[in-house]
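One protein chain is absent from this view; the other protein chains keep their places.
For clarity, chains are labelled A, B and C in written order, and residue numbers in each chain start from 1.
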Amino acid sequence: MQIAVIGRGDCSAEEYETAMTAGHLIAGNCGTVCCGGLGGVMEAACRGAKEAGGTTVGILPDTGDGNPYLDLVIRTGMGQARNVILVNSADSVIAVGGGYGTLSEIAIALKTGKPVFGLSTWNIEGVFACSRPEEAVNLAVRAARQSQRSRNPPDRGGSV
Amino acid sequence: MQIAVIGRGDCSAEEYETAMTAGHLIAGNCGTVCCGGLGGVMEAACRGAKEAGGTTVGILPDTGDGNPYLDLVIRTGMGQARNVILVNSADSVIAVGGGYGTLSEIAIALKTGKPVFGLSTWNIEGVFACSRPEEAVNLAVRAARQSQRSRNPPDRGGSV
Amino acid sequence: MQIAVIGRGDCSAEEYETAMTAGHLIAGNCGTVCCGGLGGVMEAACRGAKEAGGTTVGILPDTGDGNPYLDLVIRTGMGQARNVILVNSADSVIAVGGGYGTLSEIAIALKTGKPVFGLSTWNIEGVFACSRPEEAVNLAVRAARQSQRSRNPPDRGGSV
Partner (left out) sequence: MQIAVIGRGDCSAEEYETAMTAGHLIAGNCGTVCCGGLGGVMEAACRGAKEAGGTTVGILPDTGDGNPYLDLVIRTGMGQARNVILVNSADSVIAVGGGYGTLSEIAIALKTGKPVFGLSTWNIEGVFACSRPEEAVNLAVRAARQSQRSRNPPDRGGSV
């Protein structure tokens, strides 16, 4: 189960706290935190996940090393086009605050049918607005499990 | 001068008319129409440009041939990531109506500092709302010329 | 008809001359020269095409303006991944000399079934080695026309 946490690289202290809680809870639900690999909300989600013993993946716009809480580093070297890869790779998406980059990720997610759960983010039709990280993570985990089940129905055996 | 016209592949008759007028006017201003290469608003803008003797480029998500009004076909094979290439390639952007794909392009444009002029499109801070295609094209042409000048200042000789 | 000319950004004087002749001949055959948009072989092919009144497209790795002989500039911002877009966009490929970047383009072309004609380039099975630019262009033009016909068979009406 891969859940993307998206938001600004230069977020507020409150957004950092929210994203860290979200990352912690995703890891607690055995989910992998996927993100854009940089600072702010991305770093916070990874930091929270690592504190809970979880796994983190950063899909970077450049070919650097990203934030210090990444287990795996995908160096796209593709700038903002990495936003599309991040969304494609996620089973569901949690948006925390966010600027235009986040908006582009929300739009790609909705375009490609990925569920998006928002915490004080862009008010776009299709985003499910949540009031607390617990709510967003619960819904994102449930949506991710449904998405996985529809890809690997149990009666067909599923993947190994 | 490369001006992107963005909007849905399955647009309304009114949006088609608006995009066709915009394409016609861009060509009349010696601009090249860049688009996502498919139908709807993309096709309309190219059709209008060809009627005015202009040049058109389609930056396709797939590796096909796109709509019948393309002079040049860029076959990215990269799905929605082509939206980023389209915006990167444009000196300014005109959005006509639009769904989530268009929203992603608007967001990338604003993220990367490209001016966006809107005709009945998403109401996002940073988009300059216009009431008629003439207004949008005039502003987009002026913005594109400014963008070119700032890249190739005349006192430095500019490009050949 | 879009024909890619590929080769090093820092080529020899002889390769520059060869690529310029190839570009000139492609334009004389009503083909569009597609290239990676930078210097060396890429610039030479565009320069030759412009001298013959042809059209040129540069598919850049960055978001700059490329060489001075480009009619259209596709700013991918995707580094070496633009090699794949260039090959996807071409009906056939001419390789002049070349380093590892050129080798990657040859490999992608052969992987995706695009014909490759070589002038003093990598000796890879599948590349058709030519001795002069006239030969390479003649064969590349013929291959491009066949590729277009197979996509738009005349009995089906083809595209407009």
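Here is the rule we use: contacts are C-beta pairs under 8 Å (C-beta built on N, C-alpha and C of every residue); 3 or more make two chains touch, one makes a residue touch a chain.
Fair warning: this is a prediction, and the values are worked out from it, not measured in the lab.
Q: Among A:Ala52, A:Val73 or A:Ala129, which residue is in touch with the absent chain?
A: For the chain that is not drawn, the touching residue is A:Val73.
Q: Looking beyond the chains shown, say which of A:Val57, A:Ile94, A:Ala107 or A:Ala144 touches the absent one.
A: For the chain that is not drawn, the touching residue is A:Val57.
Q: Which parts of chain A are in contact with the chain that was left out?
A: 2, 32, 55, 57, 59, 63, 65, 68-69, 71-78, 84-85, 88-89, 151-152, 159-160
Q: List every residue of chain B that touches the chain not included in the displayed model.
A: Residue positions of chain B that touch the missing chain: 63, 77-81.
Q: Mind listing the chain C residues that contact the chain we can't see here?
A: Within chain C, the residues that touch the unshown chain are 78-81, 83-85, 88, 99-101, 103-104, 107-108, 110-112, 124, 126.
The rule is short, and it goes like this: only the chains that are shown with their structure count from here on.
Q: Fitting the CA atoms of chain B to chain C, what rotation angle results, rounded to the nearest 5 degrees?
A: Fitting chain B to chain C on C-alpha atoms yields 180 degrees.
Q: When chain A meets its copy chain C, do both sides use mostly the same residue numbers (more than half shared) or mostly different ones?
A: same
Q: Starting from the mean Cα coordinates of chain A and chain B, work out the distance between those two points in Å.
A: So the centre of chain A lies 30 Å away from the centre of chain B.
Q: With centres defined as the mean C-alpha position, give me the chain B-chain C separation in Å.
A: 26
Q: I'd like the Å distance between the centres of chain A and chain C, where a centre is the mean of that chain's Cα atoms.
A: 40
Q: At least two partner chains per residue is the criterion; list those residues in chain C.
A: 63, 77-78
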